[in-house]
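One chain of protein is taken out of this complex; the other chains stay put.
A, B and C label the chains in the order they appear, each numbered from 1.
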């Protein structure tokens, strides 16, 4: 009895540090996005209307900031949702989680690419890379789900398997193919590519809220 | 009985991660402000008095650093105060919290704008955006309070509703209108705009200390 | 009985978040120091010896990085030591803590000043500001100790007052005056100023280790 208790405590502690580390990475990656919002350099004799115009011209930066912020936030909410169902960790889960974190920390880079090149003829390359990053994130998310349910769900809380499977199906059926579509659409229309990425985080947010409020599936 | 306990523990864990993630974002946003304090670039043959002068000329940076630091800190203290009263989270709260974090992470950008343009004719635009950011923060804070008390206070600790309502009234009556006034005053006088923003964090700090010490309302 | 327990748990949670937020700020401030280590910009045809030389010339950066790192680390160990003795927080403590965090987040700025100007005639100004920052940190630390013991030690664990008083005496007798001396010595000799700052974190580390190992006072 005492041994079991000790094991439980130790398991809780283990998940706790993994979550703390992941929270740290998510929260830093999401906060570093602000460094891509650059102060326009105008002459010291500039006027207020000139500053407003210069700031307005930077709208791709704000758009990319918003989309990246909410995509990382949504991914954090999903991460949070998965770890509520976990009771133990193992090394496979640690490294699946590490791969997801790798892609999340990289998000500020494609975001800066889009902010810099969205209004140039190179927009298609920037948007393909941007959407491609989200393809990799959704693959990493699927790998995390697979790691979570491996060893016959030994790492999961009781009765958590159906929820993990539901998330995995959603990822296979919606997330991965649509982000892939966004990446492939970029050469045709960078705007369509971004629109799909934006639509997806709106969908995840609203879809998830409905379920949580008991109105969804 | 066991089920209730399990539910409680799981709820505690859920709030815990939300607070950990929020603490991460608040603490990074507040620390990134230092990146707006730039080392002056002088020639290598420069003298100490020249460095003192160059540093003194950057006073708008220090002023903006201080005001932003204490505004974010005050917002964190408020966030801390709200979550002491929470027992559960739901998706609406997660996203209301996410919106608040979005605006908090953005604060270094308007701070850098004020630091760069306060002593130019474009100061009014910079200060309007700066105060405008705080308007959005106070709206986001009100939305968090509304999300906290929704579902008839089901998410709150017992007897916490009056405190949430008091904070909401304070936000409607003081925070939002005064920050809005600061934003609208910027075209007339950038200094008045900044003075209102500064006065508000001083007021929040002192007002809150009085209440906490039992000397306030 | 149940009420007391509930109160205790709530108090523990409160201190917990304050520590988590502070840990976040300390850990970010300490990590941002690396941004002051700049990659030298040499031509693409540069050779290995040229890169070694360019890196060697940057030694004031490494020196400032080390001193700032260990001073922040020492301050975190002290913070950790104080909060082990705390059982409750109040708003005065929150804001004393906030002031300490303000100065800690600012450390990368004077560090960059020293790194940039240590080998120029403006070194005295840079070193005076650097040591001056540590004066303010030691004052903020004293204020935190005062906030910790106020209300007749109501916030402290039983029997913790002597330890708080010992730390306060150490701060009044050693920390504040010696950092002040370092700041005042800067115009005479920037090197003496830095040497005092370096000596102090070495002293804090060794002094503290001795006490912890039971060999000290």
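In the analysis below, a contact is a pair of C-beta atoms (placed from the backbone, for glycine too) under 8 Å apart; a residue touches a chain by one contact, two chains touch by 3 or more.
Bear in mind the structure is a predicted one, so any value in this text is a computation, not a measurement.
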{"item": "Selected residue (touches chain absent from view) among A:42, A:106, A:136 or A:180", "value": "A:106"}
{"item": "Residue ranges of subunit A at the interface with the undisplayed chain", "value": "10, 13-14, 17-18, 20-21, 24-25, 28-29, 32, 35, 90-92, 94-95, 98, 101-102, 105-109, 112-113, 116-117, 119-126, 129, 187"}
{"item": "Touching residues on subunit C - with respect to the absent chain", "value": "19-20, 23-24, 26-28, 30-35, 37, 39, 42, 44-52, 55, 65-66, 69-70, 73, 76-77, 80, 83-84, 205, 208-209, 211-213"}
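We take it that only the chains that are shown with their structure count from here on.
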{"item": "Geometric centre distance via CA averages, subunit C-subunit B, whole Å", "value": "24"}
{"item": "Distance from the mean Cα position of subunit C to that of subunit A, given in whole angstrom", "value": "35"}
{"item": "Multi-chain contact residues (two or more partners), subunit B", "value": "20, 24, 28, 32, 35"}
